[in-house]
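With one protein chain removed, the remaining protein chains of the complex are shown where they sit.
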Amino acid sequence: MNDVVKRSAAEIARDVNAKRISARDVTEAVLARVDEVDDRLGCYLTRLHDLAREQASRVDERVAAGESLPLAGVPLAVKDNMCLSGTRTTAASKILENWIAPYTSTAVQRMLDAGAVPIGKSNLDEFAMGSSCENSALGVTRNPYDLQRVPGGSSGGSAAAVAAFEAAIGMGSDTGGSIREPGAFCNVVGFKPTYGRVSRYGLIAFASSLDQIGPLTRTVEDAALAYDAMAGHDPMDSTSIDRPVEPAAPSLREDLEGLRIGIVKEFVTAKLGAEIDALYKRAYAELAKLGAELVEVSLPTADYGLATYYLIAPAECSSNLARFDGVRYGLRVDGADVGQMYEQTRAAGFGPEVKRRILIGTYALSSGYYDAYYVKAQKARTMSAQDFKKAFEHCDLIAAPAASSPAFEFDSKSDPYSMYMMDYYTIPMSLAGLPALSVPCGYAGTPAMPMGLQLAAPLFEETRLLGAAHAYERATAYAVEGAIAV
Amino acid sequence: MASEKIDVRYVAKLARIALSEDEAERFGKQLGDLLAHVNVLSELETASVPATAQVVESRNVERSDEAGPCLDRETVLSMAPQREGSFFRVPKIIGQP
Partner (left out) sequence: MTVQTRYEAVIGIECHVELKTRSKMFCACANEFGGEPNTKVCPVCLALPGALPVANAEAIRHMIRAGLAFGASIPAFSKFDRKNYFYPDMPKDYQISQYDMPLTLGGSVRYWLEDGTLKECKLTRIHLEEDTGKSIHGGGGDGRIAGSSFSLIDFNRAGVPLMECVSEPDLRSAQEAVGYLEALKRTFVQLGVSDVKMEEGSLRCDANVSIRPAGSTELGTKTEIKNMNSFRSVLRAIESEIERQIAVLESGSRIVQETRGWDEGQGVTHSMRSKEEAHDYRYFPDPDLVPIEVDAALIDELKKTIPVLPPERFARYRGYGMDPKQATQLVDNFPLADYFDACVAAGANPQASMNFVLSDLSRLANETGTPVNESAVTPEALAELVALVESKTVNSKIAKELLERMWAGEGSPKAIVEQEGLAQTSDTGEIERLIDEVLAANEKAATDYKAGKTNILGFLTGQVMKASRGKANPALVNELLRKKLE
């Protein structure tokens, strides 16, 4: 392995801008790494050798012309639910298996404009519905720390690619934890900005009011760099936030002096077993050691988060996924009439988890149940957001687990609800639209697998969040201890 | 909160997904289980709570009425599972919208 692939995005951009290495050379090294390990890991559904080389050459030309690009030559994994013009964009679904996107999503375009080089389209749970990548209809992604285990999901391909040095930045999308949980499983930083900070235009929708794009990186500094490149108002997305983005990269801190960090009373880590309980207690103590004042806060409706989420997200998805009907693009299975064509196409094109969610969402919106389920969930969502508002009167950040357990073995969660429980700690923040991230905080289990500490901030406080995560990462450096299996 | 058994076939019809016997049974049970879980929401007193459709409030996001470029027709039609000339073709349509 050429050591250049292990460099952080910040280092690569600095070196490419300084012409110490060419984007083309970085790209060749990363492509070689992908060809070496990805048959085993399965991070990418599509490798983009040609496009990567083209883009790398363009970056070198721009640098030669005197430009300085924030992500010059940085190898990028693009989650395959984001459109990139001319590339196969599948959402890991059979229904889109051979669809070539004719346009590029805003967030991806911003990364390319900043000089990032797309290495491949990374695997995910079909339509981003899942917590392990096992719901991908198009490939298996393995956890680089233990190939018998899942990488997490739904942004598992991007998380694993970054962990295994197949990219420096992975683009992910988070609806209920889909960046933070795989980040934790793969020992990388997974950052979900405030809802609306990053344009959703070109992100294949799962649940529109929750979906948010963000980066997976090996360092907090890289997450800040990626965020600075991808965030900002987009007139193509009505829900995109029209307010200035304070650059995060310059405000990274080394300590937590003066910050009050809330520990959520309702998040009882003892339920997760003695080892994990001890691990999170240690993480909280580390925060205190860095100067933070720990305060207990309460999220009285935290326990209702999962139920709220599993009504709102499926309801929105049942409507968002209606367009996959075999008429204009994607899979079609013929039928005697158009109704049969729809039913056969969607039966063959969607996997079981997607079908389950479409069915539950359809039911929750249907006549007679709408108020009892959908409206009730929207009200519960209001309460969840109010909980956080109150909690943040007493603290500047909240610390919590990023997942209920370390990465588990394939096929070990047969009951859908036990899989949903993986997102117990990430869903409340999603419901409230808050910026949140996971940062490596140690290892648990046998074999020892990475764990993540989740930090969350009030709306729009990405800079505070990344600043604090940076201090924690610098002081603890847990990810550095880890050794991947490939 | 409603807790009756889901008519999974009716829901699948609305969602336009054909179900095998096996799927109908399995999904019916799983959805019933999930509903049992989500029914905890009935414990929340929400009578005076407004519903949240979007968590970051904003209003009147509009574009000015200007026409821009469209997709190239060949690009559009090359995606079609079945095309006929410049049209998308579908099997016989039954019923009104």
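List of remarks:
Read from first to last, the chains carry the letters A and B; within each, the first residue is number 1.
Please note the rule applied: a contact is a pair of C-beta atoms (placed from the backbone, for glycine too) under 8 Å apart; a residue touches a chain by one contact, two chains touch by 3 or more.
Keep in mind that what you see is a predicted model, and the values were worked out from it rather than measured.
Taking the complete complex into account, A:Y201 is the one of A:Y44, A:Y201 or A:Y425 that touches the chain left out. Among A:N17, A:S178, A:S366 or A:T476, only A:S366 touches the chain left out of the display. Where chain B meets the chain that is not shown, the touching residues are 10, 13-14, 16, 53-54, 58-71, 73, 76-77, 84-97. Although one chain is hidden here, its contacts on chain A can still be listed: residues 81-83, 89, 91, 96, 99, 101-103, 105, 200-205, 207-209, 235-239, 315-316, 318-319, 322-325, 327-329, 338-339, 342, 362, 365-367, 370, 374.
Note that in this section only the chains that are shown with their structure count from here on.
Rounded to whole angstrom, the centroid-to-centroid distance between chain A and chain B, based on C-alpha atoms, equals 23 Å. Chain A contributes residues 99-100, 102-103, 194-196, 209, 235, 238-239, 241-242, 301, 303-304, 306-308, 310-311, 318, 322, 325-332, 334-344, 346-347, 350, 352, 355-356, 358-360, 362-363, 366, 368-369, 372-373, 375-383, 385, 416-417, 431-433, 459 to its touches with chain B in the complex. Across the interface of their complex, chain A is touched by residues 1-2, 6, 8, 11-12, 14-19, 23, 27, 30-31, 33-35, 37-44, 46, 49-56, 58, 61, 63, 71, 75-76, 79-82, 88, 90-95 of chain B.
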